[in-house]
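One chain of protein is taken out of this complex; the other chains stay put.
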Amino acid sequence: MAEEFEPKIVAFLCKWCSSAGSDLAGVSRMEYPPNVVPITVMCSGSVSPLYIFSAFKRGADGVLVSGCHPGDCHYIKGNFYARRRIALVKKLLDYIGLEPQRFQMSWVSAAEGKKYTQIIKDFVQELKPLGPQTKLRSNS
Amino acid sequence: MEKILTKKSFPQWVKKLSLYKIYAPVRDNDICNLEAIDNPESIDLDCSNTVLSPKKIIFPQREIYLEFETSDENKLQVKEILPEETPSVIFGVRPCDAKALTLTDKVFSGDFKDPYYWKRRNSTTLIGLACNIPPSPNCFCLSVGGSPHSKEGLDILMTDLGDKYFVESLSEKGSTLINLAKPLFQQPKAADKKAVEKTQAEAEKKIVRQIKDIKKIPSILENMFDSPLWDKESLSCLRCGICTYLCPTCHCFDINDEVSSSSPVKGKRVRTWDNCQFPDFTMHSSGHNPRPDRSSRLRQRILHKFQYFVELYKDYQCTGCGRCISKCPVGIDIIEVLDKVSDYGS
Amino acid sequence: MVNLEDLKNEAHKLLKEGTVKYIIGYERGTNGLLPIPAFIKNPEDVERLIWDPTCVFNLTRFLVDEKRRKASEKEPDERPVGVIVKGCDSRALVVLLQEKFINRDDVYILGVSCEEAGVLDEKKLAKTLKGKKAKNIEFTKNDNFVVMTEDGKTEISAKEILAERCLECKANFPVIYDILLGEKVKRKSDKPFGSLEKFESLSKEERWTFWKEQLDKCIRCYACRSVCPMCYCDECVADTINFAVTADTTAEEKAQKIKWAEKSPVTSENFVYHLVRAIHLAGRCIDCGECERVCPLDIPLRLLNKKLEKEAKELFDYEVGFDPDQPSLVSSFKDEDPEDFIR
Partner (left out) sequence: MKRTGVFVCHCGINIAGTVDVKKAAKELSKHKGVVHSEDYVYMCSDPGQNLILDAIKEKKLDNVVIACCSPTLHETTFRNASKSAGLNEFQCEIANIREQCSWVHKDMDKATEKAIKITKSAVEKVRRNESLEPISIPVTRRALVIGGGIAGIQSALDLANTGYEVILVERSPSIGGHMIQLSETFPTLDCSQCILTPKMVEVSKHSNIKLMTSSEIQEISGYVGNFKAKILKKPTYVDADKCTLCDECTKVCPVVVSNEFDLGLTGRRAIYIPFPQAIPATYTLDISACPGLLPIACGKCADVCEPGAIDFDMKPEIIEEEVGAIIVASGFDLYEKEMMGEYGYGKYPDVLDGLQFERLLSASGPTMGKVLRPSDHKEPKEVVFIQCAGSRDPELHCPYCSKICCMYTAKHAMLYKHHVHDGQAYIFYIDIRSGGKGYEEFVQRAVEEDGVLYLRGKVSKIFEEKGKIKVWGVDTLAGKDIEIDADMVVLATAMRPSEGAEELAKKLKIALDKDGFLSEAHPKLRPVESVTSGMFLAGAAQAPKDIPEAVAQASGAAAKAIAILSQERLFHAPTVAKVNVNLCTGCGMCVDVCPYDSLSLKDGKVEVNEVLCEGCGTCSATCLRAAIQIRNLTPLQVSEMIKVSLGG
């Protein structure tokens, strides 16, 4: 039997909530699939649409942007700008026919190791049936 | 060799060429594109000229030169990539576009014969289609030494005679293609030849646009480097690349390394079209740009085509296809510019 | 109906009195009916000005050139530039003001109202005329178009040959102007996003097939970007084509340049370019349709920008180009912005 498809996911985690939340998942020894490579950024508000398009071009099967819950942003309101920006990117990617499951956003606080774990588990599960993302991937 | 092919048999001929990769004009709503063809029925020889000339097949916009990769020992390994010599046929080549290839032939020859260009060029057979009606209101081939039925650069010229084509083989490559489907072709009658002559004469009359005094232009241009004309004529230029990318004779290119992986280092060296109308075309890394503005870029385009190229290759680097006029978003008209150059000289 | 003579008179007056340094308008060109931008300095040259349904350009694009030129001049003429704008174009002007790219004092706006009509779609006209060539085309009082061909005059209903964007117009008369020609006729577009309907009803895979086919055609001539008044950046982040290097660009700044999209016109790179352009125009595009008009490969770029215009309206109740004082779409937020897509 062919080896099961293992999606490659890039996760942009804000330093203060979501990265800390994923640290907590670690400290609590929760288990989740190793498909996600985290990239810690200062704030979800700093995630440029270019990062997302670039990740898909570089062959990401899924991209996650995760920040603090509304009102909890370490930088007061960065996540509100992220929410608006990401909503537009999500609509655009869906519009051109990329599977909407491939691009996700979440709020994960520093206390939500469990939620982070669940989000990654769900994400990987949802991506598996889709197979590799070839639409936006560069062939070179 | 001169033959007659009924329009009904045309698709069968194409089918007989199954060993070749076939390119032909295909309609895409309001425009025509030159595309690789699977189904001969999709060929549309009646549509106007294709947005891009056969340049896009012989000198594709992207050509991979080589691939590179570092090994485990951190050594760089390089693999040259040459295009496969796939025998190809391009149908519906307009005489101006065929002529254009004879010009790019000159550029890619010389001391160094560009293998990428020539591998594709040599494996391609060009089947022309005479322009009974000018494909564009801006055609001006007659002004630059061409004609709507010029045979220059073609392997076969087809002339539309209503329900049939008059097919003239102009090279061995051309004859081979006809011979592959011999039974489909008939011998032309005298009336056919007459009809061709008549059509050709009429076709020339239908070309309305012309450059006033083309012969003088190269010498006038020699003294026009600092003319205020360029500034005036380029005022509305948007710095897009339509005129040059669509030009069948423009051949400038850029070479870039496309790095797909940093660990291990892996990538391709790629040649892509470049364009003298883009602001960074002559940008130096120092920040200096010898052609810093639109006027110097328009000047470059005109001087290259009608002075430098003439000096180098004794021909204009323009075949009068009219694409740059028809598609310019702001109506910059090379004929108008050249006419003003003529006025400048007198 | 805008009277061309009135327009010429106003232009003449402005030039004669020296109110403006020059006027950007439309004049007849040599490529068929397509006009060319006219840059008129002398009062007597106003005779060249035209105003008819072929005046498709968004002339505010040339204010970008004007700003660059002025910046390079040692002793610039500080007088404003006169520019003829339609309703849609005026919204572009509003965005340029909103983004402080131009100062209100630097432009003298000659607004023209499209009233019930608009500008034509050359391709639709060609189809309607079935091979006949139009020599001239004019507005009529009842907002139809009178087309002069070799066979004489024919009146064509505007709806038949209007540019698609005019059918979805949100501002048929300028929202900002110094003088206005023509009437402020209120017109309600019943389907402001009508052109999207058909496309949105496609399945995800059909949409992908469509866009792949379309964007694979792209030859990266960048005419879409070049003609766009909102693409006024000296350097486009989406590609490596036009690095804005100046004498004082530091080595470090050069080293920071990123090839988000390679120069190769292949699917992945074309998508990066067009997606970035679309997202960067979100909340900025006023649907002048110029990108789509100039595309030599007929890529339906309006469909991309229009989609984000629709989302901005539906998700954030944001409309572009009416208020120069409103913050930009992506530099503002509301507490109640939707977040049902967030886990």
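As written, the chains take the letters A, B and C, and residue 1 is the first residue of each chain.
What we mean here is this: a residue touches a chain if its C-beta (ideal position, glycine included) is under 8 Å from a C-beta of that chain, and two chains touch if they have at least 3 such contacts.
These figures come from a predicted structure and were not determined experimentally.
Shown chains touched by the undisplayed chain in the intact complex: A, B, C. Contact with the omitted chain, checked across A:A20, A:L92 or A:L136, is made by A:A20. Looking at C:E5, C:D77 or C:D234, the residue that reaches the missing chain in the full complex is C:D234. One chain is missing from the display, and on chain A it is touched by residues 6, 8, 10, 19-20, 22-27, 29-34, 36-43, 45-51, 54-55, 58-60, 71, 73-78, 81-82, 85, 117.
Looking at chain B, the residues touching the absent chain are 70, 72, 74, 260-266. Counting over the whole complex, chain C has residues 99-101, 232-237, 244, 246, 248-249, 253, 255-258, 260, 280, 327-328, 330-332 touching the chain that is not drawn.
The rule is simple: only the chains that are shown with their structure count from here on.
Of all chains, B has its CA centroid at the greatest distance from the CA centroid of chain A. For this pair, chain B with chain C, the centres built from the Cα atoms lie 31 Å apart. Averaged Cα coordinates give chain A a centre that lies 36 Å from the centre of chain C.
Each of the following residues of chain C touches two or more other chains: 262, 264, 266. Multi-chain contact residues of chain B (touching two or more other chains): 258, 270.
Against chain C, the residues of chain A that register as touching in their complex are 49-50, 53-54, 57, 70, 77, 80-81, 83-85, 87-100, 104-107, 119, 122, 135-140. Interface residues of chain B facing chain C in the complex, by the touch rule stated above, are 28-31, 33, 51-52, 61-62, 137-138, 235-236, 238-242, 245-246, 254, 256, 258, 270, 272-273, 275, 278-280, 283-288, 325-333, 335-336.
Against chain B, the residues of chain C that register as touching in their complex are 29-32, 34-37, 39, 57, 61-62, 123, 126, 133, 217, 219-223, 225-227, 240-243, 245-249, 254, 259, 262-266, 290, 293-294, 296-298.
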